[in-house]
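Every protein chain but one is kept in place in this view of the complex.
Chain naming follows the written order as A and B, and within any one chain the residues start at number 1.
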Amino acid sequence: MVVGGKIQEYGEGGRVLVLDLEVRGHNRTPWYLRGKIGKVERCHGAYPNPESLAYGGTGEPTELLYLVSFQMRDLWDDYEGPEADALQADIFEHWLEPAW
Amino acid sequence: MSDSHGHEHAGMAHDEELGYYAQRVRAMEAVLVEKGVVSGDEVERLVNESEARSPADGARIVARAWVDPEFKNRLLSDAKAAVAELGYLESANLPDVVVAENDEGVHHLVVCTLCSCYPTWLLGRPPDWYKSLTYRARAVRDPRGVMREFGLELEGGVEVRVLDSTADVRYLVLPQRPAGTEGWSEEELARLVTRDSMVGVSRPLAPEPVAA
Partner (left out) sequence: MPGVHDRGGWPTEEPIDQEEHPVMDWEVRMSALLGALRGKGLMRTDEMRRGIEAIEPGKYESMSYYERWAESVESILTEKGVFTREEIDRKMAEFSEGGV
């Protein structure tokens, strides 16, 4: 599927790993999600890259932004709530890779 | 002291003794206006615009969704376009918004752990607690504990879904319509919709019992 001129790599339900990239400086991938495996819920479309915008760049090339869900028990060893409790966050495509 | 835009900063003058940052912001604005970088009128216009926004705007959207299922569907699939139907600013510069619907099985809680992203143009300014380091830390780790502090204990079987607004999409919770409101008008329903219920820390108000 083509979204905003880009080929959408992850479909709904796709399992993805959030990478722990060595980015110095501004990025929008919280520490607590790095190295975690989640499931793609939707693709929001193509957005300018915040890591470029933050330093006066144009934000090009744009990136697909995915809403990814995670089980709370996968995020926190000591999570006491029900197993079904989840968290969703918006992650840019270069921070994701397929997981099985 | 002359004022370049010809009217007094009545607000600023009321601050008994401006703190360091208040003074700094006043100086920055003055320098920027003097250099022609921004216009004082534009700043005034934005001040007025911000004062015009409040949770009542979000409440109207929620009430409309409660009474009009087709509007609700449009809201859930393209919230930016749907809210434009109600006369809200639709501009390419405004962030995208997604509406997350609560139902019997799911309750949403919105946070921005990295800064304090919030659908300000639909709800007005975020409350201090939303921006606090404590909320940002705990909402993603102990959402039920956070909700409990706001007086909300979810029934068994209801899944919590925390939304961390990490990118350019803002989230608005569409709470469940309270029971006992059949036949109510949109205006009456909107009065039950609190700001906190659209963030997810609590539920809308319950209808008051009718006097016997």
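The rule is simple: a contact is a pair of C-beta atoms (placed from the backbone, for glycine too) under 8 Å apart; a residue touches a chain by one contact, two chains touch by 3 or more.
Since the model is a prediction, treat every value here as computed from it, not as a measurement.
Visitor: Among the chains included here, which ones are touched by the excluded chain in the whole complex?
Guide: A, B
Visitor: On subunit B, where is the contact patch with the chain that was removed from view?
Guide: 1, 11-15, 18-19, 21-32, 35, 37-39, 42-44, 46-47, 50-51, 93, 111, 113-116, 125, 127-129, 131-138, 140-141, 146, 149-150, 164, 168
Visitor: Which positions on subunit A touch the chain that was left off?
Guide: Contact residues on subunit A toward the absent chain are 25-26, 30-33, 50-51, 53-56, 75-76.
Here, only the chains that are shown with their structure count from here on.
Visitor: Measuring centre to centre with CA averages, how many angstrom lie between subunit A and subunit B?
Guide: 24
Visitor: Which stretch or stretches of subunit A touch subunit B in the complex?
Guide: 28-30, 32, 44, 47, 50, 65, 67, 69, 72, 75-76, 79, 81-82, 84-92
Visitor: If you look only at subunit B, which of its residues touch subunit A in the complex?
Guide: 96, 98, 113-114, 140-141, 143-144, 159-169
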